[in-house]
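Shown here: the complex without one of its protein chains, the others still in place.
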Amino acid sequence: MNDSQTSVAQLRAVVDEFVDERQWQKFHTPKNLSMSLAVEVAELMEHFQWRTPEESAAIAQDPQLRTEVAHEMADVACYLLALSSTLGIDLSAAIEQKMVLNRKKYPAEKCNGQWAPPES
Amino acid sequence: MNDSQTSVAQLRAVVDEFVDERQWQKFHTPKNLSMSLAVEVAELMEHFQWRTPEESAAIAQDPQLRTEVAHEMADVACYLLALSSTLGIDLSAAIEQKMVLNRKKYPAEKCNGQWAPPES
Amino acid sequence: MNDSQTSVAQLRAVVDEFVDERQWQKFHTPKNLSMSLAVEVAELMEHFQWRTPEESAAIAQDPQLRTEVAHEMADVACYLLALSSTLGIDLSAAIEQKMVLNRKKYPAEKCNGQWAPPES
Partner (left out) sequence: MNDSQTSVAQLRAVVDEFVDERQWQKFHTPKNLSMSLAVEVAELMEHFQWRTPEESAAIAQDPQLRTEVAHEMADVACYLLALSSTLGIDLSAAIEQKMVLNRKKYPAEKCNGQWAPPES
């Protein structure tokens, strides 16, 4: 599989099959899956917590670290796909809709290389 | 866009364009993006923290909540795509590789509707 | 040490000494420590992700799980104390201040056994 030729639906089918084979659907409530997502994101973040931003970028050139990070990213993706499966949410459509809101909230001409602080 | 007809690469192109227009690439180190992923996952989790697992599943039938959750899921997906773009990691290939490891770690015949506790 | 006789400042001194002995102050920026907090909270959450709320409560009666959870809670506490040390923030004063705001935001007579959904 590769990103150019693989649809989101095909990836979700891979995850669904894995879950079905293990009879794990009963554990896949949105509440549980949101926790799993957070757990996997934290395992990803663990690689970066003590590295500087520059060092974090350099891991792309370290084959072992790059693989470890890729696998954590795969875990995050799989739980997100599992959640979209549980809720019957089309991720591509959700991204398309959210991007409309993002473009309104962050107009390109205002951002211009700046980030906005969280609204307090 | 919909999941059946949209490739991962097409979704990533949508995110890349959004980031480029705002000149935000400089903020997109793996360290920063892993934090953003965690922030967005927490916003998703916020919808479920006080709901029971059953109530969390019922939000699929509530149009407003469903939309809110879909938008948080889109945010998670976008930061994951941004990270794969920054690191040059093919998500579909990473999922394929990780699934081989997952199948070894969790053989279907052993799982059989059980989950394994974290190794302490 | 026990909670009745131990001040927050005493706990922070324990953490500060540990950090100083290892010359880890240079890693203890607020950015890094906030990531470490998230990593440790996720390790705590990992114990509960597949358990029902009722099963999660029952771990108080399981000596081994209870100890594992207590140790994860200690890690969360230590990073929070390290962050308060780095920023020079008095946690007890912060809690006192925040509780004033919490009481305004969630008046007891309105809450009355109900939780409020996140403002969308």
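Residue numbering begins at 1 within each chain, and the chains themselves are lettered A, B and C in the order written.
Methods note: a contact is a pair of C-beta atoms (placed from the backbone, for glycine too) under 8 Å apart; a residue touches a chain by one contact, two chains touch by 3 or more.
In this text, all values refer to a predicted model and were calculated from it rather than measured experimentally.
The shown chains contacted by the absent chain are A, B, C, with contact judged over the whole complex.
Residue positions on chain B in contact with the hidden chain: 27, 32, 35-36, 38-39, 41-43, 45-46, 48-50, in rising order. By the touch criterion stated above, the residues of chain A touching the omitted chain are 31, 34-35, 38, 43, 46-47, 50, 52-53, 64, 68, 115, 117-118, 120.
If you put the missing chain back, the residues of chain C touching it would be 1-9, 11-12, 14-15, 18, 21-24, 26-27, 29-32, 34-35, 37-38, 41-42, 44-45, 47-48, 51-54, 56-57, 59-60, 66, 69-71, 73-78, 80, 83-84, 86-99, 101-103, 106, 108, 111-113, 115.
In this text, only the chains that are shown with their structure count from here on.
Note: centroid distance chain A to chain B, computed from Cα atoms, is 3 Å.
Per-chain CA centroids place chain A at a distance of 26 Å from chain C.
Annotation for chain C: residues 35, 38, 43, 46, 50 touch two or more other chains.
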